[in-house]
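Left out: one protein chain. Kept in place: all the others.
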Amino acid sequence: MELNDRITLSLPCKAEYVSVARLTASGIAYRMGFDIDTVEDIKVAVSEVCSRLINVSKNSDGEYEILYEIDDNRLKVTFSSKNIERAGCIFEDDKDGLGVSIIKAFMDEVEFCPDNKDYILSMTKFIEEKS
Amino acid sequence: MELNDRITLSLPCKAEYVSVARLTASGIAYRMGFDIDTVEDIKVAVSEVCSRLINVSKNSDGEYEILYEIDDNRLKVTFSSKNIERAGCIFEDDKDGLGVSIIKAFMDEVEFCPDNKDYILSMTKFIEEKS
Amino acid sequence: MSGELIVRAEYSERDAVVYLSGEIDIYNAQQFKEKIYQVVENSKGDVSIDCSDLNYIDSTGLGVFVGALKKAKQNNRDIHILNIRDNIKKLFVITGLDKLFIIH
Partner (left out) sequence: MSGELIVRAEYSERDAVVYLSGEIDIYNAQQFKEKIYQVVENSKGDVSIDCSDLNYIDSTGLGVFVGALKKAKQNNRDIHILNIRDNIKKLFVITGLDKLFIIH
């Protein structure tokens, strides 16, 4: 499984730009050929991570990055940040929260608390084989 | 005039992702409060620069960055690239082209061939004062 | 684009209906909270939320729904959800909130 294309979006840690993250996520998922419901699911999952990042980051000067790795059969989305406090286990205090349920339901794989990694969270959606 | 927020989108130099650039541009312009026609104009101008970059870049391994600097009264969009051949005067061979006419008509300021700068092109749109 | 949120309330002798249009996310959830709490407070009975034109809601917005329901229940009232779109219904089901609200 070879990763081909990479798209990165870097955003201020502010609530007003989460809608931008959603549009970008939709555009990428749509272009990859995900069906319209799955595009919506990916958009929602991305938005939930953004909201949570903004909630845990106390400094509105913070920035975060969303990396999309695009492959023939999957989309991998990785969140990272150089200057958000408490980046790491962002959902730790909220393991049963609504956001977590949504992300788990909509993505195929989610790595919530990566050990010793320089990113915050990573999640993957596979493209279903057309039968 | 103080620049507040910065959003960066980094894309592969491939035609299939220009639609992603358009969606991101629309989302940012819309969130800034530009009226719907101006959102469309900014989207179109951004798309024209992307297309041209892809046309002049011979290597499809190339990547480019779109930096949005968001201010109370203006949006400044700057294109740059670390690995596109002939990045620099991308519209040089096409000064009377359709793309150039469109960009000039839709943006308030355009710097097509920045001298000794590390970016390719930069363009600005001001938010009209509501009277 | 369909970004902005519009909240419109209609009161009757018996109850209140709220019409939502646009998107609810972390950016406007606080504004939504103030408006919906106000309706729950002012309604003479149950509150119906018409979601015909609500095309997106995130967990922050769902949290406001739950808060509004708690507030309503304190006065022995209910919240009814009307005309919910499939993509938003899906969120209620996933989070289990479909069991708390009366979804028509």
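Points to keep in mind about this one:
Note that the chains are named A, B and C in the order they appear, and that numbering of residues resets to 1 at the start of each chain.
Criterion: contacts are C-beta pairs under 8 Å (C-beta built on N, C-alpha and C of every residue); 3 or more make two chains touch, one makes a residue touch a chain.
Predicted model, so just to flag it, every value in this text is computed and none were measured.
The residue touching the chain not shown here, chosen from B:L9, B:I54 or B:L75, is B:I54.
Listed here are the chain B residues that touch the chain not shown: 15-16, 18-19, 22, 37, 40, 44, 47-48, 50-51, 54-55, 97-99, 101-102, 105-106.
By definition in this document, only the chains that are shown with their structure count from here on.
Chain-level centrality, scored on Cα centres against the all-protein Cα centre, points to A. In terms of their C-alpha centroids, the spacing between chain A and chain C amounts to 26 Å.
Centres computed as Cα averages put chain A at a distance of 25 Å from chain B. For chain A, the set of residues touching two or more other chains reads 16, 19, 22.
Shown for chain C are the residues that touch two or more other chains, namely 3.
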